[in-house]
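One structure, pasted below without further comment.
Of the protein chains in this complex, one is absent; all others appear in place.
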Amino acid sequence: MSHYYRLVVSCPDQVGIVARVSGFIAQQGGSITEASQHSDLQTGRFFMRYEILADSLGMSVETLRSAFEPIAQEFSMQWALMDTQKRRRVILMVSRESHCLVDLLYRWQAGELDCDIAGVISNHEDMRSIAEWYRIPYHHVPVDPNNKEASFAQVQELIDNARADCIVLARYMQILPPSLCERYAGQVINIHHSFLPSFAGAKPYHQAYERGVKLIGATCHYVTEELDAGPIIEQDIHRVSHCHTPTDLVRFGRDVEKAVLARGLRWHLEDRVLIHGNKTVVFS
Amino acid sequence: MSHYYRLVVSCPDQVGIVARVSGFIAQQGGSITEASQHSDLQTGRFFMRYEILADSLGMSVETLRSAFEPIAQEFSMQWALMDTQKRRRVILMVSRESHCLVDLLYRWQAGELDCDIAGVISNHEDMRSIAEWYRIPYHHVPVDPNNKEASFAQVQELIDNARADCIVLARYMQILPPSLCERYAGQVINIHHSFLPSFAGAKPYHQAYERGVKLIGATCHYVTEELDAGPIIEQDIHRVSHCHTPTDLVRFGRDVEKAVLARGLRWHLEDRVLIHGNKTVVFS
Amino acid sequence: MSHYYRLVVSCPDQVGIVARVSGFIAQQGGSITEASQHSDLQTGRFFMRYEILADSLGMSVETLRSAFEPIAQEFSMQWALMDTQKRRRVILMVSRESHCLVDLLYRWQAGELDCDIAGVISNHEDMRSIAEWYRIPYHHVPVDPNNKEASFAQVQELIDNARADCIVLARYMQILPPSLCERYAGQVINIHHSFLPSFAGAKPYHQAYERGVKLIGATCHYVTEELDAGPIIEQDIHRVSHCHTPTDLVRFGRDVEKAVLARGLRWHLEDRVLIHGNKTVVFS
Partner (left out) sequence: MSHYYRLVVSCPDQVGIVARVSGFIAQQGGSITEASQHSDLQTGRFFMRYEILADSLGMSVETLRSAFEPIAQEFSMQWALMDTQKRRRVILMVSRESHCLVDLLYRWQAGELDCDIAGVISNHEDMRSIAEWYRIPYHHVPVDPNNKEASFAQVQELIDNARADCIVLARYMQILPPSLCERYAGQVINIHHSFLPSFAGAKPYHQAYERGVKLIGATCHYVTEELDAGPIIEQDIHRVSHCHTPTDLVRFGRDVEKAVLARGLRWHLEDRVLIHGNKTVVFS
């Protein structure tokens, strides 16, 4: 895999941003292999993402960061410069439904997800065997309904010890406490098994069945304090009919969930997802 | 177009229904060209639809109805026997958005919708020209916000005078009064411009934009007293991204609305849609 | 899982087939939970599939077969009566691409594929570990380009010893010899990584890239002597653009291949696929 630096920027829109940034990169001899921009006309905010061949620049990511700092200040940028050689460290959290976990582990092994998997945390023991087959550390943290605080303190410790910077709720059927949502804001990705905002909360496929919808869906989103209400990264659907029982909906749904979560996570890992209020800009 | 009788049945499920019905049809020499059945395991209700070549039977639809009556009673059937030579009479209702109306008129002329269009009713004059190009009577019934009763009395009179048995709200932006919903129960089809139950009510594309969803949709459903809550016939979606403004969503949405309404109406006209509580069985 | 008998029939179309068959089932007290029919107007052939609750019949599948035989003869039926308690025995064949194999093994374990997996045969050793994690016997049968006959004799022996009645080429990159195609006609399912008939043969994603198509696809079909030309069971596509390299196409394609093969195999195992000349009737 080639070595890139990725520059991701958001700032108030004005004339000359692209000229300034691309001029800076060109001065350093930087070869841009992928460039995306977006101007949000409603909020007047500008977003950009550059993928730059690291070798073309001949400097470390730290040096490049220092050199870019004045431009960032000039345009009041929120920005980050990532080095693809420093892979993100991901924690997968799961309860008893295995499909998303197994799918992500397979894709990771197949090279589709450019990250290290630092560990799996579960409130059950069920997934230990498959996680360990992939040589991933497995942490069983039961959640005591009468003392969730202790459990989530342990979860937080595991995340921090693993130096993880991305947490994926791969059908983890517990609600994260606000403290964790806040601590890892923009780093926790959930898959919800409905086409949000329809059927938030529990048992969405049964809600969908009761309403008699003709399409079911899944939604990958960042976790915020408000349940199932964070910025949406990706959604997809599957057609159903009167023939299908709730069990069929759950089965179709598994495939949609897997696909949507895998795409959302991949884009997140490639720094393609920029949060904009309660929405996302996705340079996919 | 060939001449068919269509038998549509729903009744409590039990052993022997298909044998009895198909035996009866076979005794009369009836050639079944299309047969659909569905057993709803949750409610224990059975649904079926047969399409029978009229010429193979050699009897009028009335005679066939009389002959079938005892079977219907035996199995406590809700049933109907339709003659495709007696086309449904459809009233189209529209406000100012033309896309659904124009699409339905074109499909009707192209032979995709097997019905007579008995007239167009609108609270505006805008669509008169295109309706009349298709030689369809156009009725302008303004809706006075302070006296809706009078307007809808006129609407009802027009429907009844036209002997219409199907009313299509092709982006008719007025809410039908409960009396009309009840009088034409199961005969009024609406297109809602969202993926219900998400974004019921007004301005769904703007609601969708605000929520930052990645797919927008449209829903074709039977109208009931409760707004946007009737049995769903068909739904579909279109992918959107951060690039798209509310105006883009409206534009994409038009295509989804047209497609979904046309499919839903066609299935209704072909007696493929059976209402089952607040859901539908669609033998498409 | 409930216990069903499945009756699958194809015969020349004529009046009274459904009446005769459903009458017969009703006489035995049989409760039909799913019924599908199709009349092919072009060829005049009739197809049907019944799913019958075994307990409602109170007789063995052999007894039922004998009782049905006269009807089958009367209507010149090709027919089969399956007992869902007798699961099909499936052999998976694979080369070095793991995605389809891993996906099928997972779905099988999750209960989505109602069959026994009798073994994995591969011309490489790569997949042994994952197959054995699922406790499936693994047979390494190298294919010597100069003596394929010997290899395929061994393959045939393995299939026969395993009493397999379904062979899935889950990205098995060898061409089966005509003798095997004939011996297991209607039992060998292949996944081809293009939207057939486009891009038959080798390296379809590269062919697709060269042609600049905007959608890539995959096709699940029965294997016949003529390469990539057998009856199609299922197809699906994925959108691509100028941004995507052949590597991206391969990656997207993996997901389409997995989905299409899994659906096709599931339908085959549930006796939903009836071969009709070089086409299929799929009661999905």
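Lettered A, B and C in written order, each chain numbered from 1.
We adopt the following convention: contacts are C-beta pairs under 8 Å (C-beta built on N, C-alpha and C of every residue); 3 or more make two chains touch, one makes a residue touch a chain.
Since the model is a prediction, treat every value here as computed from it, not as a measurement.
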item	value
Option from C:E234, C:E257 or C:E270 whose C-beta touches the chain left out	C:E234
Contact residue for the chain not shown (choose from C:G44, C:P70 or C:P197)	C:P197
Residues belonging to subunit A that touch the chain removed from view	15-16, 18-20, 22-23, 25-27, 29-35, 37, 39, 41, 56
Hidden partner interface residues of subunit C, rising order	38, 40-42, 195-199, 211-215, 217, 231-237, 241-243, 245, 276, 278-282, 284
Chain not shown, touching residues in subunit B	98-99, 102, 106, 110, 112, 133, 251, 254-255, 259
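Simple rule for what comes next: only the chains that are shown with their structure count from here on.
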item	value
Interface composition of copies subunit A and subunit C: same or different, split at half	same
Far-end chain from subunit A, centres as C-alpha averages	B
Angle, in degrees to the nearest 5, of the Cα rotation that carries subunit A onto subunit B	180
CA centroid of subunit A to CA centroid of subunit C, Å	36
Whole-Å gap separating subunit A and subunit B, where each centre is the average of the chain's CA atoms	41
Subunit B residues counted as touching two or more neighbouring chains	41
